[in-house]
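Every protein chain except one is present and positioned as in the full complex.
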Amino acid sequence: MKFTRREDERLLTGRGRYVDDIDVPGQVHIRFVRSQVAHGRIRKIDVSDARALPGVYGVWTGPEIIDHVQPLGPSKADGGVFEDPLFAVLGPDAGFIRHAQRPILAVDIVRYVGEPIVAIAASDPYVAEDAVSLVDVSIDDLPPLSDPFAALADDAVRLYDWPDNVCLDLEVSTGDVDAVFSRAPHVTRRQLHSARVSCSPLEGRGVLAVPDVVGGGITVYSSTQIPHMVRDAIAEAIELPQRRLRVVAPDVGGGFGAKAIPYPEELFVPWVALTLGRPVKWIEDRYEHFVSAIGSRDQIHDIEIALDHDGTILGVRDHFVSDVGAFSPLGVVQPYNTAAHLAGCYRVPNLKIRMTSVVTNKPPLSPYRGAGRPEAVFAMERIIDIACREHGFEPAEMRCRNAITADEIPYSVGIPYRDGRPIVYDSGDFAACLEQALEIAEIVSDPVPDRGRPVGFGIACYVEGTGIGPFESAEIEMLEDGTAVVATGACSQGQSHETVFARIAADTLGLSEDRVMLAGGDTGASSFGWGTLASRSAVVAGSAIRQASENIVQQVAEELSRLWEVSPDDLVFADNEVAVIGTPAMSMSWSEVIGLFSPKRGRSDATRNGLSASAHFVPETVTFANGAHVVKVAVDTDTGQVEILDYVVVHDCGPLLDEEVVDGQIQGGVAQGIGAALFEDLAFDVDAQPLNPNFIDYIIPSGSEVPDVRIEHFETRSPRNPLGIKGVGEAGTIPVPAAVLNAIDHALRDRGVEVVRTPATPKMITTLLAKGRPS
Amino acid sequence: MNSSADSPTRLDVEMVVNGEPVRRAIEARTLLIDFLRTELGLTGTHNGCSYGVCGACTVLVNGVAARSCIALAAQLDGATIETIESVSHTERGQEILETFSRCRGLQCGFCTPGVVMTLVELDRRIETPNRDEIEDSIDGHLCRCTGYAGIKEAVDQTLGRVGR
Partner (left out) sequence: MKPAPLRLVRARTLDDVWRAFAESSGDAKAIAGGQSLVAMLNLRLATPHTLIDLSGVDDLRRLSVSPTEIRVGAMVAQRTAEHDPDLRQVFPVMSRAVSHIGHPQIRSRGTVGGNVAHADPSSELPALMVLVDATMEVVGPRGPRRIPAVDFFQGPYTTALGDDEILANIVIGREAIDRHYGFHEIARCRGAFAMTGVIGSIDSSPSSVRVALFGVAPTPVRVELGALGLMESWGSADFDRALLEHYTEVLSPNDDFQATANQRLSYAGVCTKKVVHELVG
């Protein structure tokens, strides 16, 4: 059989290995008793019946394990690396951040529905669930916080030992916003809300911890995007030397951010395995994913825009509140990403953004595909459309007028990025990109109805800082059989790393792709790694692989040029051999070349792995991708249902490493954006009880809801990495809610409807239509 | 064999799975998906929701696509089951898998086995399914990665309809 991607053969024949597909003899299964109340004090836990159930190997409560498994602090992804430089740049008056520790199993207090209270290990998942139903937990209710504004009230119950429920309050600005707003000819202000959504990869989280047969170490298979960070977190939580711990992300069934932080369950399962001396497995079920994996978005913006007489943007002022639930593991990342991307493609000379993150009794919140950017684009692109309507500007023309052009690049926004470095757009032509999208979409200001349904166009543009550091690593080891093993800290959840990354190494080394094997997501294969998140892997891991490959080439060139007495420049690396240009007699196969570096050939100076190289790509800062989306919708005014008639994306991620992979990322990203725009709303009642934690009421778009996106590429090279590329993993998702809701407003332009919250459900649209003024 | 009167919590089941006869004594509550994955080691079939919505667990039961997460194995005594592991056993199955790969019908691959089994059934029908049935069948699968374009393309190419 012939397969396009190297991952495909095993995935298509049922031989993929996701965590739950790995079975180890003697393994036991963990289930958690989770809180059913959002906020309360644990009075009593009775586990005696569960303990007595045949097949149960262990039952643990929070107080019993607190001395053995340390609570989770804030993740290093912000706390240790970027947060400090960012706050240093912003200065002491900019604001504050507070971190809460996240217990492994609740002690005394529960803070969200779904928080683990008791863990049970049993012979199989059925018995483990039987035991869960035998546990009796008594909880005295405390007042639940289900709304961030209620949580800000002076008399609101405090979730932590803080003076209020604010965990982040930060302001960033450039120019003189207040002065501009006091004299601007046109000002428009709205409250705009991006609802909470669930990442919902089709595979939930899962962990299998297997104690080593010899040596006292442990191997942990986890469905994660960040095996190296998980390794560090486990090592710290259970005080195990890193050397005795190997974390492997096997085949992972989607991530999207849900698997980009270490979780309590991930630290607990290895401890149980060491405690019981058995392999231990925990597989998250779909309900658990909705209530205990992170949710995201959930921002309410109070945004205003000031325009000049001709529609030129004079300034933007925004204060947004994030409802981060009970914990915010990545603290500053999501809100600051929102702030950093708010100005987007446009010249905004005066900008002031205040971000306030509030803790409530909802499940924890952390970045999901787009990570603060969809919220930013939703606020900015909606306020632009609303302002255009209010003050009589044409939205497409107004955007073209304000979009940054190629001759303004590099363009400085005037505020720092979240790595503390100044935001300077490094490549692109945002105006040209937008104009191309408008042309392809054949946008008109007064589209004709479709079978009686009003039709509208919506536009949204975005920039995206991609390829963030601090670093990514690659190690290449050339084996004596003439093959290369490439190890990197980045791991794949469907991004085709095995295909694309192998190609980068193969192209540089002149090896056929089948001679390059990729080992991603295994701390045993690569000691250093950061992970696959934040649209970074192609940029940073790809660059590291390119650099490591070039290092190998250089080593070989030095050796062969000495041996053959030719210039290194005359060597050609192609067709699985190294040859002197124009001299067919002088060539050597890769396996012979590799042998030259082996101690078997008398090389006492051979390195540990013979011919090998490692590279750590450390980007100076992010590189900016950008793009424009134009969508055409029809709205059924009888039912409030929206149909997407056409969807156009023009995207600039630089040179394409693999066009079909890039297109797949965009198409899939747009699908998730359509979910957020029209369907997905992880809702809670006033008691912070989840209203729809299932695939029946939380609707994920299926094939009929997602059109084939028309994708065009606008390629400008990034100067910030050797491949000239920019990330693409999140881009497709970012502008979709803004574009779709802009289109709905446009379609309903004669009916006095203004949609200010995602998702635009039939319920919302029919309610707005009932309130709006008839045409 | 157990008579119907003894109603035990453990039951014997016999099935033909991917062409092989199998017989096991199982708990009455055992779901078909767990029977396949745990008893038979056929882990290509995945569990995405446990209530029949997402479609990742789809297998063929007596030649027809069905959810293995909401079927009790003991209800399927005598049934013929086909899973993703069997698709490459036939030339036509191999063509379907190659088409899926060529059309980029998968990214992470978790939902894929279920989608492929649905496609195998559609492809095998004597009367070509109409457009509406095809869409209804594909809508019976949630995919969070691909945005469906590659899946639809693979379905169209397999069923011989190019250009939707």
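Per-chain numbering from 1; labels A and B assigned in written order.
As a working rule, a contact is a pair of C-beta atoms (placed from the backbone, for glycine too) under 8 Å apart; a residue touches a chain by one contact, two chains touch by 3 or more.
Model, not experiment: these values are computed from the prediction.
K.L.:
One chain is left out of this view; which of A:87, A:126, A:528 or A:564 touches it in the full complex?
P.N.:
Of all options in A:87, A:126, A:528 or A:564, contact with the hidden chain holds for A:126.
K.L.:
Spell out, residue by residue, where the missing chain touches chain A.
P.N.:
Touch set of chain A with respect to the missing chain: 125-126, 129-130, 133, 285-287, 638-641, 679, 683, 691-692, 696-697, 699, 701-702, 704-705, 761-763, 766-767, 770.
K.L.:
Given the full complex, what residues of chain B touch the hidden partner chain?
P.N.:
Where chain B meets the chain not shown: residues 2, 4-5, 7-9, 11, 27-29, 31, 34, 50-52, 55, 58, 61, 64-67, 69-72, 74-75, 77, 118, 133, 135-137, 139-140.
Basically, only the chains that are shown with their structure count from here on.
K.L.:
What whole-number Å value describes the gap between the mean CA coordinates of chain A and chain B?
P.N.:
Centre separation, chain A to chain B: 31 Å.
K.L.:
Can you tell me which positions in chain B touch chain A when the two form their complex?
P.N.:
Chain B residues touching chain A: 27, 29-30, 34, 37-38, 41-51, 53-54, 56, 83-85, 87-88, 94, 97-98, 100-102, 104, 106-113, 116, 135, 138-152, 164.
K.L.:
Which positions of chain A touch chain B when the two form their complex?
P.N.:
So the residues of chain A touching chain B come out as 1-5, 7-8, 11-18, 20-21, 23, 124-126, 200-203, 251-254, 256, 285-286, 493-496, 660-661, 663-664, 667-672, 694-696, 700, 702-704, 706, 708-709, 732.
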